[in-house]
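Every protein chain of the complex appears in place save one, which is left out.
Moving on to subunit A:
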Amino acid sequence: MSVGVLALQGDFREHAEVLRSLGADVELVRRPEELARISGLVIPGGESSVMDKMARAFGLAEPLRAQIRAGLPVYGTCAGLIMLADSVLDAIRGQESLGGLDIAVRRNAFGSQTASFETDLDVPVLGATPVHAAFIRAPVVETVGPRARALATLADGRCVAVEQGNLLGTSFHPEITGEHRFHEYFLGTVARVGFRG
């Protein structure tokens, strides 16, 4: 079994490289039948409204929702976090998410690109060394529901990383800062769960 990376749009190749460097078999996923071969899925950074549109147009959204409900481990970064959120604030007209994380996420919560930034974040589940994080027109988790738990917050208290069961989401992009611990952590979940669709 291999780990899928949703390859409809965005920085899926960067995720695939990180996962391969950690020894995973990687499969790029664009079609429903490709879901059958994976035991975990990464949803990359990109434009969430485009991923949603393509996922529905090519019949991937419903089977993916069913897999998530059945326990497929999924890690989403930025747009991927938005795709995993039960509630999306500031969505485009008609935009849907896959859901799974009991959170409300606000798209593009910091403003235009000039407000994009890098910073160091404490992420206790990954150890004492801070995570160097890049926030690019990034979302934030405005509400963490009772079933989800925050893994990291900015200095002002806003939540930017969450976990719930087999689902993991970050507002930022470890795949472009050379930070592999989130992917390692996720591969640990994938190995532990041993999901078969």
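Here is the rule we go by: a residue touches a chain if its C-beta (ideal position, glycine included) is under 8 Å from a C-beta of that chain, and two chains touch if they have at least 3 such contacts; residues count from 1.
As a working rule, contacts and distances are computed from a predicted model.
Chemist: Assign the chain not included in the display its UniProt protein name, restricting the answer to "Neutral metalloproteinase", "Xanthine dehydrogenase family protein molybdopterin-binding subunit", "Nitrate/nitrite transport system permease protein" or "Pyridoxal 5'-phosphate synthase subunit PdxS".
Modeler: In UniProt, the chain excluded from the picture bears the name "Pyridoxal 5'-phosphate synthase subunit PdxS".
Chemist: Which one touches the absent chain: A:L8, A:A61 or A:L101?
Modeler: Final answer for the missing-chain contact: A:L8.
Chemist: For a quick check of understanding: of A:G4, A:G46 or A:G100, which residue touches the chain that isn't displayed?
Modeler: Candidates A:G4, A:G46 or A:G100; residue touching the omitted chain: A:G46.
Chemist: Take the complete complex as the reference. Which residues in subunit A touch the chain that isn't displayed?
Modeler: 7-14, 30, 45-47, 49-50, 53-54, 57-58, 78-79, 90-94, 107-108, 111-121, 130, 134-137, 155-156, 173, 176-177
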